[in-house]
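Submitted below is the structure of interest, expressed as structure tokens.
A single protein chain has been omitted from the complex, and every remaining protein chain is retained in its original position.
Up next, chain A:
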Amino acid sequence: MHKIWWKILGSILVIYTAIAGLLLGVPHLAILNETIRNLYFHVPMWFAMIVLFSISVFYSVKSLSSKSEIDDIKAVESVNAGIIFGLLGLITGAIWAKYTWGQFWSFDPKQNFAAISVLLYFAYLILRNAIDEEQKRAKISAIYNIFAFPMMVVLLFVLPRLKDSLHPGNGGNPGFNSYDLDSRMRMVFYPACLGWILIGYWVYTIRFRIRNIENKQQHN
């Protein structure tokens, strides 16, 4: 029981946010209307993605010094799980954009840069496919992963601040804090972030275990 408490917590939080996010009251705002509820589903995807990619960089650094295959598998599987969340974040964002900004792809800097940073990790996976030798693959892909991570940080956190964006909090738009005057949304938003991060971590551990078993079978 002491080992699975966080899985139960994550599931409860996500179920809670799915129900409460759709039923609880939200501020009534022009243009946004009820789509404001997408905040509970769109933003947590990015938090989960960042956490998973950070885990991946951590294990890439570790695998460079330890040269252990386990660390390498951990790094690649957290990227795999992170990409799922990145794509979900792009899709939920595109649907939201369709109903508020008018188009699925509104040429918003944050949208573009998020897409590029997902490309970065696809490049990482392709680099892995290009190398056959396992030790070499682990080393070179770890190096690329660490090299690319600062660029992803620049893409997602620094560059959008320099440009005008349609997203809240950029280019003269008020941040989301100012919309949520009665703090009702915080009651759902924070649990949603934590819940999705936990679920993302869970997805990653399952993927890692499957990969580990497959690997062992191959070696025997």
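The rule is simple: a contact is a pair of C-beta atoms (placed from the backbone, for glycine too) under 8 Å apart; a residue touches a chain by one contact, two chains touch by 3 or more; residues count from 1.
Quick note on the criterion: contacts and distances are computed from a predicted model.
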Margin query: Just to verify: the chain that's not displayed, which of "aminomethyltransferase", "YeeE/YedE family protein", "Monovalent cation/H+ antiporter subunit D family protein" or "ABC transporter permease" does UniProt list as its protein name?
Written below: "ABC transporter permease"
Item checked: Among A:L88, A:L120 or A:M185, residue touching the chain not depicted -> A:L120
Next item on the list: Please give every residue of chain A in contact with the chain that is not shown.
Entry: 64, 113, 116-117, 119-120, 123, 126-127, 130-131, 136, 139-140, 143-144, 146-148, 150-151, 154-155, 158-159, 162
